[in-house]
Every structure is written in structure tokens, then in C-alpha cells.
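Notes follow once the structure below has been shown.
Only one protein chain is missing from this complex, and each of the others stays in its spot.
Labels run A and B following the written order; every chain starts at residue 1.
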Amino acid sequence: MNLSAVSSKSTLNQQLKEFWFYFSVSKTAVAGLVFLVLVVFVALFADVISPHEPAEQYRQFAKLPPAWKEGGQMQFFLGTDYAGRDMLSRIIHGSRLSLLAGAIVVVLSLSVGVFLGLVAGYRGGWLETIIMRVMDTIMAVPGLLLALVMVAILGPGLLNAMVAIAITYTPYFVRLTRASTLSELNRDYVTASKMTGASSTRLMFVSILPNCMAPVIVQGTLSFSTAILDTAALGFLGMGAQAPTPEWGTLIAENRDLILNAPWTVTFPGIAILLAVLAINLVGDGLRDALDPKLKRS
Amino acid sequence: MALLEITNLTVEFATVTGSLRAVDGINLSVDEREILAIVGESGSGKSVAMLALMGLLPWTAKVSADSMLFDGKDLLGMNDKQRRKIIGKDISMIFQEPMTSLNPCFTVGYQITEVLCQHFGGKRRSYNNRAIELLNQVGIPAAESRLNSYPHQLSGGMCQRVMIAMMIACQPKLLIADEPTTALDVTIQAQILELLIELQKSHGMALVLITHDMAVVAETAERVVVLYAGQQVEQRKAKKLFENPKHPYSEALLNALPERAQDKLLNAIPGVVPGQMDRPQGCLFSPRCSYAQEVCRQEPPMLKDGILCHFPLSQPKAISVESE
Partner (left out) sequence: MFRFLINRLMLLVPVFIGVTVVAFGFIRVLPGDPVEVLAGERGVSAEKRVEILANLGLDKPIWQQYFSYLSDVLHGDLGVSVKTNRPVVEEFFELFPATAELAICAIIFAIIIGVPAGIIAALKRGSKIDQGIMGISLVGYSMPIFWWGLLLIILFSNTLNLTPVSGRLSFLFDVDPVTGFMLIDTLLSDEKGSFLNALHHLVLPTVVLGTIPLAVIARQTRSAMLEVLNEDYVRTARAKGLSTFRVVTIHALRNAMITVVTVIGLMVAILLAGAILTETIFGWPGIGKWIIFSIFARDYYAVQGGLLLIALTIMTVNLIVDLLYGFINPRILHKKDKS
């Protein structure tokens, strides 16, 4: 048996290939991924794809039903809202906002959360206690409520909503990372690294962090989908994106009075939210199955 | 007529990477009151074969055989309900890890009386005395107070005794012991083995002992079946096997015993058991066999007189071990 030196690049390649093999076993995960890519595409090219300007009001065509219903027109495929704005265009542009919100929330909460978790797990002592108690306090209040209160302080708007929601998600990442860090600290390679004089930061970020990433990635996807839901909820309650911004939750809120006469104005934005979140959750499930060997079929 | 008769048993598992054949056409028979040992390395399929018999394999397993007869009844064709009347009552099985094989949420007494209640009906509590009697039989001190203990309050050896008590409660005709001592301390191993032999005699049961430890086989078995990579390579009377092993693998197993080591080196068998991906074209043992010839590598051998080999050994090469 001869042991050949393996470069780190090829093992990463190997790992990715193996990961994709297990990920692609789940057809639903792949379907979710495809749909997600589609949504990202729509969001990126919203200006080009959308048939009308989202803010353009066609007063004479107000409250038009979808094209396939009696009274609908092809040029306003999903109908129009109370001000005569094309629903399809507004929903297309809304995808940008939702994806952006989700991404920003995840990036913020993940980076802060993982950092705090690493520090808490590695340093221990009073620093860990303070961090964990603060996280416990944040978790003692329901996320949506805390976000609402924070937005009340900061003032309504999409950006403030994103920051508020990110704060409510941070404890989950802190807990996960701290738990992983604590179990990694017991491993021999950490003791070995310490003995060779590796600095704390190097140890934390280069050695320990990669081993904690699997559950963090899974939690990240879950947070992405929950962030879109929470952003929509805040928009619906009037505390998130403000009208006339076509955020999906805000769209539902501004058309709420029409649910009797023009139910499509409320139905379609909700379907958009549902499909986007569904796709992300499918991908998240696939990720979890691919990254967690215990659940594999063999 | 034999108590248990299995012909051509094959078990395949469906995995992400294809179908895995864990048991490949083995034949077994056990007579009443006989002690049969099934020997093999990990991955030889010895546990899987017996689990298939009991119907305890997961859903990914496909079991097929020409016949599986117990006491004249066809186990293969039975539905679940009929099989459950036999399992735990006429055929019982004890497992390798006693600590995890008992339900942590229920007391010892509950778990023993449960099996009695299942097969003989009536109120569970009425079997409490019988449970105490069984705990005494398996050598657990202070049996009456032990009834209310939880498994996590007992040591490994005690858990295994409880398992045995549970599984002989209904006076089975056949007891299968799947590596019952492997997970226990060395000092306890001998005790548990002794207990099993004693119970086998006093209850008049047939005993199938699954093990990888040839020393255990030497002490206890009347007949031995040697498995390799899911296939049956040798089936002989124990004494004859130890004096004169006919299959190179059996010989290698015996030579690997510490007592037979020459100089300071143990006679380990080089190589590993073939997995799903690297099954040889010919005889499965050929990559590791010191007698292997070209035909061995090309063609799979046929079963002759219970030996699966192109060139069964004839001279008595192995030295018999002094049995206690």
C-alpha cells in the first residue's frame, strides 16, 4: 500500500462530487434547486422579463381578473390591483425584494452568529456566559414580536425589517456553532495544534470552523426561507416594506380590502411566497440528507 | 426430521450504490437439542441469515430461499401474524449489545412478563412470580427487587442475563445467540457462555451460537458451519473440523488462534473480506488463500460434501487444541 500525497484542492473536488451524488438522489431537492435558480433568474432580470412597470397605473383597467377568467385580458395576465397596476409585474419585481431580504438576513445572522458561537465555545468563561444569556433572552421572546418591537423603534421599512429579523435569528447560529465548537475542542487535533503553537484565531477559524459548517449550512437554508416568510409577515402588518413597494407581503396587505371582489390580488402574491419558500425548503432538505450520513439509505 | 431446515437462503440489500448480497445460498439444519455454531468474520452474513429467519430484517432486505422449515412449518411462506406466534415462543434470539437491546423506558419485570403475556394471554402481573423464577435461573441475585429496575441501572452482564431470561421464558425449542458475549467484559464472557450451555441442557433446547471466536466454538459446539462473505464454506462436526479442517479458510481461522502461534507472531489472515464492489470472479476466498490456483481465481467452486472449495484439504495439517 503506498500513500500518495493528496492535494487539498482535489479532496475538495472529491467532496463536492460526493456531495452532489448524494444530493441528486433526491429528485425533489433537485427540482427545488431548479425552481430556485429560476426565481433568482427572474429576480435578476425582472426589468427585462416583466411585461409592465410595477408602479404603472392603468386606471381604466383597475381590478381586472386574470386572463383566463371572464373579463380578463392577456396583457394583464394575472389581473390588476385596485389602482390598475399589473399583478404579474409587481410580483416579478417583488421576487427581487424577497430574495434580497432573505439573503441579507441570512448573511447577517449567520456571520454574527457563527462568530459569537465560535468565541463563546472557544473562550468559555464569563464571555461565554454573557453571550449565551443574551441569546437566551432574545429567544425568550417570539421572533416576530421582537422584530415588530424593533421596527417600532427603528421605524418601518424593508431595511429595518431585515436587520430586526436578522437579530432574532442570530441565537440559533450561536447555539449551533457553540455546540459544534465544544465537541470539536475535545478532539485530539485541537490539542495537537495548540501544542505546536497555533494561535487562537487561526485555530478557531481555520481548524474548528470548517467542521461546524454542516449544521450551519442546513440552518442557513432554513433561515433563508423563514426570513422570506417573516419579511412578508412584517410587510403584511404594515411594518416592513411600505406601499407602493411591491414586496409580496405588502402586496397582500394593500389588497386586503379587495378579497371579496378581487381575490386574485391576494391569492397570487401568496402563491409566489409559497413557491419560493417551498423551493428553498426542498433544497434545504436535500442538503440535510446529503450532509448527514446517518440518514442515508445505505 | 431436523428441527430447523434451511436450504439455499439468499439475502440482498438495496443500497444507494446498488444491490448488496449479504447471504449467498447457504444451507443449515439443526436437530433438537443440538448445539450448532455459525462462525465467520464480520461481514460474513452470519447474523443476517438468522435475522432473516426471524423476520427481523429492515425493509431494504430481500429474502429468498428454497425452503425454511421449522418444526415442519414453512417459515418463508408465512405471513407476519403467523410468524409472530412462533417468534419469541418456539424460536428465540438474543443479541450482541445487551445494554441497548432492552427498552430504557420499561422495567426489567415489565419486559419479561410482556413476552409471557403476549404468548400465553392473561394479565401481565400474574406472571411476576414466573419472572422472578426466570431471573433466578439466569443467576441474577435479589431477583424480586430487580423486577423494578430499569436497564440503565444494570451492568452489561446483568442485561444479557435479563435478555436470556426474557427469551427462554416461553420455553423455546430453539435459541439463537448472536455473539452474546462479544460486547461484554472477558471475565463475564465465560459466565454467560456457561449459563447458555446449562440452560440448553436443562431446557432441552437447540442452540445456534453465532460467533467469530473459534475458542468459544471449541468449548461448546457439536457441529460447526463456517461462513465467508455470505457463503457457506464448510459444515462439519466440531471435533472433526478442529482435527482436520477441509477448507483453507477454516484452517486459516484455526491457525489464527493465539494458542497456535509459532514464534512471536500471530498467524493473521492477510487481506480483507470482499465488499460490495470488489467481489472476485472466482472463489471469494481466492485473493487471501495460500493454496489458490488459477482455476480458483477464474471459476467459483461448487459445494461438495458441505465444502465449498476446488481443492479441499485432505491431510490433517492443524494440531488439535486441548479442550477444557
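One rule holds in what follows: contacts are C-beta pairs under 8 Å (C-beta built on N, C-alpha and C of every residue); 3 or more make two chains touch, one makes a residue touch a chain.
Quick caveat: nothing in here was measured; it's all calculated off a predicted structure.
Participant: Taking the entire complex into account, which one of A:A120, A:V266 or A:A290 touches the absent chain?
Facilitator: Spelled out, the listed residue whose C-beta touches the missing chain is A:V266.
Participant: Which one touches the absent chain: A:L127, A:A152 or A:V206?
Facilitator: With A:L127, A:A152 or A:V206 as choices, the missing chain is touched by A:A152.
Participant: Touching the absent chain in the whole complex: find that residue among B:K89, B:R146 or B:R223.
Facilitator: Selected residue, touching the omitted chain: B:K89.
Participant: Of A:Y122, A:Y169 or A:F236, which sits in contact with the chain we cannot see?
Facilitator: A:F236
Participant: Since one chain isn't shown, list which residues of chain A touch it in the complete complex.
Facilitator: 133-134, 136-137, 139-145, 148-149, 152-153, 155, 225, 229, 232-233, 236-239, 249, 252, 256, 259-260, 263, 266-267, 269-270, 273-274, 277-278, 281-282, 285
Participant: Extract the touching residues of chain B with respect to the undisplayed chain.
Facilitator: Those residues of chain B that touch the unshown chain are 54-56, 58-59, 80, 84-89, 92-93, 95, 97, 100-106, 114-115, 118-119, 150, 152-153, 163, 166-167.
FYI, only the chains that are shown with their structure count from here on.
Participant: In whole angstrom, how far does the Cα centroid of chain A sit from the Cα centroid of chain B?
Facilitator: Their C-alpha centroids are separated by 52 Å.
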